[in-house]
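Here the complex is missing a single protein chain, while all its other protein chains stay put.
Chain lettering (A and B) follows the sequence in which the chains are written, and residue indices restart at 1 in each chain.
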């Protein structure tokens, strides 16, 4: 029933952490298939990880188990949890990183990871990815019942992370509207917390004034970054249906000196 | 018949792009095996990707499907294509990136990707790796017929990329000869567009004068970089049979301040 474990961490690929987690999984279930989502989430950035999960999840096969280890509080008293949603299962720390994606998919059941018999012993203070989350994900992939893992947790009692998502259809594009940077990708494209439905489109070719810190820049609304001239700044709906700023053949985050958490205001000019 | 999909992109491993492409593939064909060639091609560098394909291809199992997404023109009108060659199948944008490798292997048939029923809907403007190329590669691995994918394209009508490859046996090593940098690897080794057959060798231990921009440096022809003294510059035939400059225990690209596209001239001195 559970054929896939998708793994998201901020461990990087330099150290043996990810390989060791995979070994632990395969030691328990040699038949499961592991898909790497990313291991290069900026260190401790719960927000970036939450966006990535929200963006990526629907492309994964039904019943994929998501193993998420972005866990700045490892070794402290934060809870470890399993959340079953309508289509998936999520395993990770109860620090908010899972909150946006499980809310989006629909929470069915939450368990705290209490049963120490299921963990790698001795449980280290710094590597719960290996000792707690990987074995639980592997056991889930073999079909272990949720109630063996630990106590039921009410949805109200898990840690919330509010990405303050704005729906594009609620934005009054005749006026200035503002959003927050929730992700910057490898190309320097800047993702805002403004989400479009499958039916939303942007009016194309409009001049848009971009305000960030004390800078004011000009962008053009477009289908995508390659629709504007090389070097120009484009505003478009990205492939995961979030509003994004990019530079054709360039790096928007460097151009705007933008960082996760920055506030950006947009004014569509009629041209 | 098609057991492997080998993936080459410039997406990097920071973002969820590669993981999402793999999910799309496994959703369509859970039995195919995916091999990563690289996802760290310099952004938009069609030339570097073309070299990597040319260098790597012969080591892949016969019938491997190569899924290549180095695609600066995504969202513009560039064509998406499938090329069957004597030993392999290639899927990617028609921007020249596939041209050197398919010419080398021998083109059998080319199809443009026209059948929108095969694609992920809605097709985004920025992520054809996920919406166009991954599903086509996965369907090919399940044995879909080429004529279902789209119209036949004549070999003359695809975009050409000329790496201006020079054959080593045609170089007059008594005189100065020049080449172009087509790749720089992680160790800083510099690959030139001069290709040796399996029978070519370099005379070993010769002094070679290297000219790049206004710099003149000394190198020694050698079996490999570790044949010269630590810190010395070596000229040798690399493991993919291209002429390469490397520094033993060092970084040749930094030493020469070399970049892809730079012209380098070599003069073998008799010693």
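As a working rule, a contact is a pair of C-beta atoms (placed from the backbone, for glycine too) under 8 Å apart; a residue touches a chain by one contact, two chains touch by 3 or more.
Treat the numbers as computed from the prediction; the structure is a model and nothing was measured.
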Contacting the left-out chain in the complete assembly, out of A:63, A:126, A:157 or A:213: A:126
Sole residue of A:16, A:230 or A:261 that reaches the chain not shown, by the stated touch rule: A:16
Contacts of subunit A with the absent chain, listed as residue ranges: 11-16, 18-20, 22-24, 26-27, 30, 43-44, 72-76, 122, 124-127, 130-131
Touching residues (missing chain, whole complex) on subunit B: 3-4, 6, 8, 13, 33, 35-41, 52, 55-56, 59-61, 64, 185-187, 198, 223-227, 236, 238-239, 249
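The rule we apply is simple: only the chains that are shown with their structure count from here on.
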Centre-of-Cα separation between subunit B and subunit A, whole angstrom: 31
